[in-house]
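What follows is a single structure, written as structure tokens, with notes after it.
What you see is the complex with one protein chain gone and the rest in place.
Let's look at chain A:
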Amino acid sequence: MAARNSEHRYGWVAIALHWLMAPAIIGMFALGWWMRQLSYYDPWYRQGPELHKGIGILLLALLLLRLAWKAINPRPGDMPGQARWQVVTARFAHGALYLLLLAIMVSGYLISTADGRPINVFGWFEVPATLQGFDNQEDLAGEVHEVLAWSLMGLVALHALAALKHHFVDRDATLRRMLGLRGNPPSRPPRKEVGSPATGSPASNQ
């Protein structure tokens, strides 16, 4: 498989980034939610947040890498035969996912660095505080972080449902190409003929 995206397919770099980050992000939500209810004497009371912040910073680095990679790669075309509103909604949703992720990570960073303390990433390196000192920064950033984290989970659920709908209902190659799988969509023939099946690969309708 090629590293780079083509007009029709995701390359392995984009695929690897997507599937490395997706479970980590969902795990971060669970960890963030769970760690807040720990009692003071729980062994995870300190480790939970350390892990959350460390993974969070690494995810931020991956996200920046992912956006840079996206910028210098073609975008695989939309599935043929999709309604215009679906295509627009999907692109809007993908943009919102990136934005939410970025905002969540930045707000998390602003909680922890509100008093000038750096964030230590598993003892490997430290990310210094930069913006700090506006009034009750940690509370404000915390509220933003929490609200956006819930919003992200809502959007991710829709996103995953949409992917499954493409796969099982539309029977197109949307999910397969994000999984790096070649070949035809699931065996049952599509309900309606679209694109040019003779070529064997979905044509872009752009």
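Going forward, contacts are C-beta pairs under 8 Å (C-beta built on N, C-alpha and C of every residue); 3 or more make two chains touch, one makes a residue touch a chain; residues count from 1.
One rule holds for everything that comes next: contacts and distances are computed from a predicted model.
Looking at the choices "Polyisoprenoid-binding protein YceI", "Rhodocoxin reductase", "Gluconate 2-dehydrogenase" or "Putative ABC transport system permease protein", the name in the UniProt record of the chain not drawn here is "Polyisoprenoid-binding protein YceI". The residue touching the chain not shown here, chosen from A:Gly54, A:Pro80 or A:Gly142, is A:Gly142.
The set of chain A residues touching the chain not shown comprises 39-41, 49, 111-115, 117, 136-139, 142.
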